[in-house]
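Every protein chain but one is kept in place in this view of the complex.
The first chain written gets the first letter, and so on, giving A and B; residue counts start at 1 in each chain.
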Amino acid sequence: MSVDPWKGILKDTQRHSAYLRYFEEWEARIGSFLEYRLSQDDPSDSGRLPLGGVPFGVKDNIAVEGYHCTCGSKILKDFTSPYSATAVNRLKAAGAVPVGKCNLDEFGMGSSTDNSALKKTHNPWDVSRVAGGSSGGSAAAVAAGLVPFALGSDTGGSVRQPAAFCGVYGLKPTYGAVSRYGLVAYASSLEVVGVLADTVDTARRVFDVIKGQDELDQSSALYPGLSRDRGGNPGAAPPAASTARIAVVEGLEGLSPEVEETYRSSIDFYKAAGCEIQPVSLPSLDYAVAAYYTIATAEASANLARYTGIRYGYRDTGAVTMEEMVRSSRTKGFGDEVKLRILLGTYVLRSGFQDQYYGRAQKIRTAIRNDFDRVFAAADLLLMPVFPVQAFPHGDTSLDQFQQKLADKFTVAANLAGIPALSFPTAPRNGLPVGMQLLGPVFSEQRLFAAAEIHEKSLGGIPRPHGFRSV
Amino acid sequence: MAEYQSFIGLEIHIQLLTATKVFCGCRNRFGDEPNTNVCPVCLGYPGVLPAVNEQALLFSYMVARALNCDLSKTAYFDRKNYFYPDMTKNYQISQFHSPIGRNGWIEYETGGELKKVRIHDVHLEEDAGKSIHRGTATLLDYNRAGTSLLEIVTEPDMETGEDAEAFIQNFRRLVRYLGVCDGNMEEGSLRCDGNISINLKGKGLGTKTEVKNVNSSRFLKLSMNHEIGRQKRALEKGERIVQETRLWNEAQSRTEPMRTKESAHDYRYFPEPDMPPFRPSPAFIADVDARLVELPVYRKRRYEAEYGISGDQVQFLTEEKPVADFFESTVTAGADPLQAAAWICTDIQKNLNKLQIGLEESSLTSLRLAALINLVKEGVINRKKAELTLSLMLEEDKDPDVIVREQGWEQISDSGAIEALVTEVLQANPKAVDQIRGGDMKPMGFLTGQVMKLSKGQADPKLVQAVISGKLGS
Partner (left out) sequence: MDIHELRITAELAMLDLDEREMKVFEAEVSKTLEYFAQMNAVDVDGLEPTTHVLMEENRAREDRTRDENLSDRLLEEAPERQGRHIVIPNVL
């Protein structure tokens, strides 16, 4: 298992051409990559390295030198990054080879990848359905077996939700555990570079490579960090997964029958494995989405102010004055959802409104952290669904952009609290994957991997869509 | 006529003398080709993050401490949001909610009097790039974008343009003493905007205007006084003062309203999420304190009180820290303070000007100067020869006693030798001798001069006079 079978696939001529064929067949159906280069040098002695010669995908809001970095937006369609993200550099140093850039919702804003201005991405399980988002391209590529892992970014669930929709593992690390240098900012205080992978072991190995403090990101932390007092001592060896105390949330509303059944059966699974199940309540969860979107849009309004067509990216050359040029380039360059979030974020920061919205959201954020502290004082882990429904069809009218935001209820809390969460696939229902997530106190990633691994064993590996072949 | 009171506050920006910019590793250097000292971070590229420079923090805390501010236990940055082509992210990383220092005060001297100005806050931020307007195009250069800028905001505690001028001159000396800024107003490394309001006496602050584009301390004085006059005239005419930003027009010597686009202004400050708050440790504060120095205004007053040095001399001695330090170590090395002051302000300056070098670059040390001063005091050489000795010390990088010995300039203080010289001169000038004997003392100076000439300037002039007087019984 894990990434070892992938080593050398770019070097061995026969394997390479088979890989290329397989890749392109799938890609024609699902459109997970905005750009890819499978024919490239694999450093000759990379086999000795932990991820030597292993191909991987990178969400197109993470910089890879020499590749475009479009963020799924017209405003950066022709922009090529002059540098690489720290996470990418660390993976390259470990021998891994970035083979392409994965599609996403524009600037990471969305839950379907349909907000990409550049390409449509489909779910490998059913191409009439979305791959989830915003890291939909990364999830689809891993699910179809095009790469063993891909980097994504998780601002409010953007790694975990597409992982759940496509049936792969999705790790949202502790805030600051992975350098954000090179991740195009959407909501800086919430987001983190994450991993979509086909096995727990792959996710763990990739995380081990990319984690740790970076001098280019002063919000990055030593791993494990100083926050040992918050929620026990996660830096210590993980408790035996089979005897872990797992908190579960009672009375969750709005779940589809498939997701609700899967949540119950997952609880039963861990109980049967010997874990102690602790029902808990998370009262602040009801306000998490409002607080999340307030903070996320506020930060986005500043983070996206740099796109003006002055120094790089799309410029409307028809404009006569500087102001006109900037307004017009932004108006034509951004999609509707991005404009909506910029407007919301600008508004909640305006004087006269800031206390009521942004200020209050920051305090609710504290309440949510306190809630998690309380849960993790008594439990090792928390088990929750990822999203209330399975992958939905493109253009599903019952789930408009607003409804999709409300559905982020189970994912955003981890971002507000900065804690790690791991989305894992379970047995498909009605021909579609269902994802559950394990959350833990800060720096408890190893605990999450261990607990997900017992479940992985029982499942015998992730479910795969029809047409999947192992490389 | 009604009596008015004026209130002037300053917003001062100083460029810190760091090697690199405040949030990235680009060179902090001006005058290079446009857009050479730039990187993805200071150009605001997608995906980059700021990383604060420790030296910029240290310098900022030094200034805040020197200005007697309360230091924030937790200082952090905020984003100040507005669109401006010179600013690459369209937000400026600055400090608003929790700046480095607050509630400070500083004394400055004007006309020999100490006055106090309260400091509202001291905060660290990034500078913007520069644009040049050429017809229908604007050319942008970001070499300055992201360089460290420290802003000091005073309370409106000054009254006149003269106050403001004295304050900014005192402040300029202060930052130069601390070594955190070169204080060059013409080149913009020290910039100053003035806030000014007037009101009937006793009525508190009035409606203020802000005056920008003031690039010397003299223009600050002129612009503030001009603005006081303008506002006074407006109030006398019953007009209301409009709160606005005005520009100093150097050519016309007046302030003019700045033309601005009518647009919404709302900076929407919020905490910068990309960098953690900074909590200065006791060790950090101790390091800051260790780098503080006696401020120039106090040094000047101490020299006046302790040594009795005054006027231009004390001004010159305390203008630049290296000069003041040189003076003090000369005194510590045993020189008479008044002598040391005189030498530094005149002879040394003359020589340095001739050589076109600064004091620090010269071979002159305070030990050598003290030695020279003491050679005069002990009568080994006279003042004239000492001046020549100084020139040679600077040219040849030698100790004064070595030069005096090499040149054979030791003063003749042996009374026997002087008596022989005096006898020779008296014999050669019988007319002058007769005059003195007849009670006319006028030729005394002439005779002394003749003896000095005969001794090639090495005779001790006081001794010469005494011997002549003795011989002529006058």
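FYI, a contact is a pair of C-beta atoms (placed from the backbone, for glycine too) under 8 Å apart; a residue touches a chain by one contact, two chains touch by 3 or more.
Note that the structure is predicted; figures quoted are calculated from it, not measured.
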Omitted chain touches shown chains A, B
Residue of A:S2, A:T80, A:S265 or A:Q278 touching the missing chain in the full complex | A:T80
Would you mind spotting which of A:G52, A:G182 or A:G418 touches the chain that isn't drawn?
-> A:G418
The one of A:C275, A:L344, A:L399 or A:A413 in touch with the missing chain is A:L344
Would you mind spotting which of A:R330, A:K409 or A:R447 touches the chain that isn't drawn?
-> A:R330
Given the contact definition stated above, which residue among A:K59, A:K101 or A:R315 touches the chain not shown here?
-> A:R315
Which listed residue, B:T36, B:N103 or B:Q407, touches the chain dropped from view?
-> B:T36
Interface with the unshown chain - residue positions in chain A = 79-80, 82-83, 174-176, 189, 215, 218-219, 221-222, 225-227, 284, 286-287, 289-291, 293-294, 301, 305, 308-313, 315, 317, 319-328, 330-331, 334, 336, 339-340, 342-344, 346-348, 350, 356-357, 359-367, 369, 401-402, 405-406, 416-418, 442
Contacts of chain B with the absent chain, listed as residue ranges | 18-20, 24-27, 33-40, 43, 45, 51-57, 76, 81, 83, 85, 131-142, 263-264, 266, 268, 271, 273, 275-279, 281
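Basically, only the chains that are shown with their structure count from here on.
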Per the C-alpha centroid definition, the whole-Å distance linking chain A and chain B comes out as 56
Residues of chain A touching chain B in their complex?
-> 61-63, 69, 71, 76, 79, 81-83, 85, 180-185, 188-189, 215-219, 298-299, 301-302, 305-306, 308, 310-312, 322-323, 326, 346, 349-351, 354, 358
Which residues, counting only chain B, touch chain A once they are in their complex?
-> 40, 43-52, 79, 81, 83, 85, 88-91, 138, 140, 261, 266, 268, 270, 273-276
